[in-house]
Every structure is written in structure tokens, then in C-alpha cells.
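For this view, one protein chain was removed and the others were kept in their places.
Right after this comes subunit A.
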């Protein structure tokens, strides 16, 4: 999985077969329903014939090899017959399947859907190969119904033969057979070992341990990117096999440090972010991830099924000179655009609302949510409306979709898209989802929360993320996400007959914004559980543990998507099911809506809530806590008191009062100073403005030395000029005052 399909450059698809299109056109005019099948049929036939050849050849091969092991000649002949019969059987149903009706085709599509992991690895071509094989496999399993369900077990004929062989195992030959097997295995292992060594020899790696540390470029000069890249790849290779390749005096940490520095220079990340992303992957994969962030993801459009269907849309766009093909087997409405002669955001089809430009990854949360007709659905952060309109389309304009976005300018685009795509069941609101739901409206059947995030999954779209996100963002944004997710959970109707689901998604890959948030709400709301996203095998499972943190075991049911693996934007999808009502003590907003009397109590709870809110962040982001908490450290009371006194004197001076005079008369100034102590920061800023007053004050203090004036001008400037005796005196007085205040 380390090397994604991205590594194998994805070229444009082969030129479109004109004959197919014209055929499609003709048929479309007459009978639009049958056209696609007709299109699919030849391909299927081709696949099948290929497959048949394969099966026969494969069946022939193991037979020969087994001839050595099994001395039973007659059995061999029998087996041959059996195999031939099987082949014949497989051939027979072919014509029947060619004339399949719609239902059966659908079934087949479902089968294809099961085989999603084929997407994640290998190039397009190999995908096709996999598809072909799996197709054939599926067909066979349907027809022969021999109960195989290994989706990509390409060698299905081997299995059968093995079972045949087992039948023939007798006491006489079992020993010989097993010995032979052992020997074969051993030979194979040796061969593999040999191969490895050879490879090492060829690449000239094994012998010398590359010294990546010595290659520092000249300081002050712009780094040589070619060299830098070379060094990154070298270091990553070393990290893959540190024992043999690494230098003795260097630890893994040294190498990681080096490669992170290089990555920062080469790709332009901040050190903090680079480290965060690096920790998510193995070194090899992290490199692929950083590389993938430099290339744009394919342009994908989503068919608006409220207005048209994918086939006619594809037809219309092809006529305009757009090269496209279905985005993958996982979506029936997505079209991937390879190149286009016209701007895709301004074609008549676009304006008529036949499609919307939408990243492939943002199909996924809606597919996971799977809204049903006549439900009440909420989209908490809806702009720019790709997901909202998709939900509306899935519900066929029935039920209610409430699309909320906190930003009014962004909501404009949302409204435009909703009207353009013809969604009539939508209410667009502009509220802060954290507080507005479920206060304004609750009891939703499903809630989609595509939370605002740091955007570490879409660096290819917005490279500004590389430098703009710092520690503070990684604390504040997850905090907001937690609040949003809690609000989402509270807005859902657990007793809904069809729903009760929440889908949480982000376009970020970091754990803080994904698993950690889900883990937090799992703890806060015992009435929810993680359920399967329903996205099949597409994507990688969520982390169940990360850097010492343990997450819920079901976290593996959530889905992660990475640019280097699936060639979609980095994404996270988690589906939750609400099983019971939220306890009144936990839900702040619910109680407040239910009765006015409970409002006061809920407010106190809400403060509790906030206090409780913060603890988990500190728990989980242990490192950050250390940095921040540590910086406060133990407090030096004496020094603080000094500064406080100095500031107080400065303040008085700026007000035009003589600090000595005022502070020496504690009885009078006490009241004033206590009240002013509180307002001090505000007053300071205010008092800076009236310059004339200040000047006057200075004049009155004419006896003071020049330096003292200067320091008073600078506000907090150091005050060396005040003699120590004075200072001590003042301090004493202050302390007295303080004690008086306390009393």
C-alpha cells in the first residue's frame, strides 16, 4: 500500500471509441434504457472470453505439476474430465447473462462495489485487470455457486484443484507429498533471500552506508532542491532499514530530524505541521503523502439526479469536448473529468443545474449518511452546498433539509447552488450551529456535520495550510468540532424509525480533529455508538490507537481517505448512531428549550460543561499542555509585586498625580486605587491619548530627573532612577494597603 496509484503517473484515458458513442447516440434516440447494457455487453463478452482462456490455461498448468506428485494415473484422467466439465459449465451460462435484464445488472454492480479495495492500489490499467478478474470471479460464483467469496482471489481454479488433490491423499503418498512441499517452500524462501541480496547488490546499497548528514549545503545559499530531494529519499530508505543502512553513531531520531528539516525546506511546511503529518504514516508513506499534496486531485463533477441522469449528462458534455469517465465503482453520480475544451463552471448544462463541481471526497459523507425520502435532515456546515444538494437529490426533493452555515457570505453561494440545482425542500439558515441546534429545531432523523477543520487533507487545493496552521489552531479547532458534534448528537431524534444517525466528517487527516473528537463525544454521550459507514472497503480504517492514545475498538469502522492512497482529498468519515435520549444533566440546550424554569439550572450546568470541556483536551494533547502549563511555571511573587507597584506609579503619574503624594496617603487613595485596580488595563490605553495632559503632568514633576520622565512616557519602561529606599517604602505601603483591602 506504500506506493499509491499516484506514484504511477495517471495519464489521460485512451481516446474514446467513437463507434461506441455513435452507437449509443443511435440507441439513445430509440430506447434509452437499453443503451448502456448494449455498451457494456461487448466489454463483458471480451472479459469473459479472456477469462475463459485464463481458466483453461490455469487449470492445465497445475495438472501437469501435480502429475509428479500424484502417481495415480487413472485419477488424473478423471480429474481432467471433471475440469473440462466445469469449464463447459462456465461457458454455458454466458449467453444467458448477456441477455440479463436490468435487475441482474444492478446485482452485478453491487458485486463490483464489494471489490473496492482494487481502487486503492495499482494504476488504472491494473484496476481494469482486477476488475476483469473480479468480474469473472463474481460471475462464476453466482453461476456455479461454489461458495467462494474471496473477492480478489484470482487463482480460483487452484483452490478447486487443491481440493481434488486432497481427495487423493492416502496414507501411502501423504508423507512424500508433504516432504516435497516442504522442500519446495524451502527452495522458494532461499530464492527470495537470494533475490533480495541481488537487488541490494545491484542498487549498490548493502555495502556502503550512505552518509546523509555530511551533505550540508553552503549556509546562506538557496538549497539545491535536486540534492535535497535525493537526501530525503535516501534518508527515508535508511529509515526503512535502519539496522543495516544507518550509521552507528546516529539514532533514528537524528534521521527523522534530518528528514523533517529537509521536508520543511523542500515542500515549505512549518516544522510543527510536518512533524504532525509525519507521525501519521510510515516514512515511505509520509513521503508519498507529501508528494501527493503537490499534485492536484482530479476534477470531479456530480450529476444532479433531480434534473438529469449521468448517462445523458456525460453525453452532453462529451459533445462539448469534455473528456470524462465515471469516477469509480463506488459512486453512480460522479464523473471524473480529464480534460475539457470549455470551462466546466460555465457550460449551459452547469447553469441549468445538471451537475455541480464537487470533489470526490465530499461525496463520501453523504453516501455514509444515506438520507432517505421524507426524513428531516440537518447539514450543520453546509456551504458551498455540494453535500446539501446531494442529500436533497438522494431524498428526491421530499422531506426537509435544513442547511446551516455560520458565514453569511459563504451562504450566498450555498443559496445559489440550491436554487440552481432545483432543491425545493431546503431551508437555508445562518446561525452558529453550536448554540442554535437543537434549540431552534431538533428531532432530526439524520445530521451531517462536515466540520470546519484545519484542512490538512486538502493541502493540494490550498497550500496556505502548510504555513498558516499552528499549535493554537490544533487546539481551538478540535474544541469547536467537539462542541459542534455534541450539538449534532443532541439534535438527532434517537427514536426515529428510519434514522437516528450522525455523520461526522472533516477534510483533515490529523488525529486530533478526527478520532480524538469522536472519542471525546463517545465519552460525553454514552447514548451513541459507532456504526459502519456503509462505504464498503473504499478507504482505510480509522486509527484505534495513536501515539499512546487508545481509542474505541470500533474506531476501525470509521474511514480515512488519503491523497496518496485513494487519490481523493484527505478525508475522514465517521457514522454514529444515537441509541437513546441524551440525559438531561448532560444536554444543556435541550433542557433550556423544554422549560423556562430549567433555564437557570441549565446555565450553571453549562458552566460546568465548559470546565469539563477543557479537561479532555489537556489530557489528550499532553505535549502541548506541557509546553503551555510549563511556561507559567512557579510564580515569583516578589518580582510581580515590583512590577505591579511600578505600573501603579506610572498610572498615577500619567493621570497627573504625584505617586509619592498619593501613595503616601493610603487612607484617601485606597478607595480610588481599589476601584481603579480593576479597570487598570482599560484606563491605561485610554490615558495614552490625551497627550496635553501628560505634558502638564510632566511639568508638575519638574523636580524629577530627566530619565524618570522618559520612563514614565514609555509606560512600562524600566525604572532604575527611583532609589531603592523609595521602592521599599512604597512596597511596604502597598502591602499594608492590600492587607487592609482583604480585611
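Everything below uses one rule, namely that a contact is a pair of C-beta atoms (placed from the backbone, for glycine too) under 8 Å apart; a residue touches a chain by one contact, two chains touch by 3 or more; residues count from 1.
By our rule, contacts and distances are computed from a predicted model.
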In UniProt, out of "60S ribosome subunit biogenesis protein NIP7", "Exosome complex component MTR3", "Large ribosomal subunit protein mL44" or "Ubiquitin-like protein 5", the chain dropped from the view is recorded as "60S ribosome subunit biogenesis protein NIP7"
Among listed residues A:309, A:340 or A:430, the absent chain is touched only by A:430
Contacting the left-out chain: of A:276, A:329 or A:420, that is A:420
Which is it among A:173, A:295 or A:400 that touches the chain not included here?
-> A:400
Which one, A:314, A:411 or A:503, makes contact with the chain that was left out?
-> A:411
So that we can see where the missing chain sits, which residues of subunit A does it touch?
-> 316, 345-346, 348-349, 351-354, 398, 400, 402, 408, 411-413, 415-416, 418-420, 422, 424-431, 436, 440-441
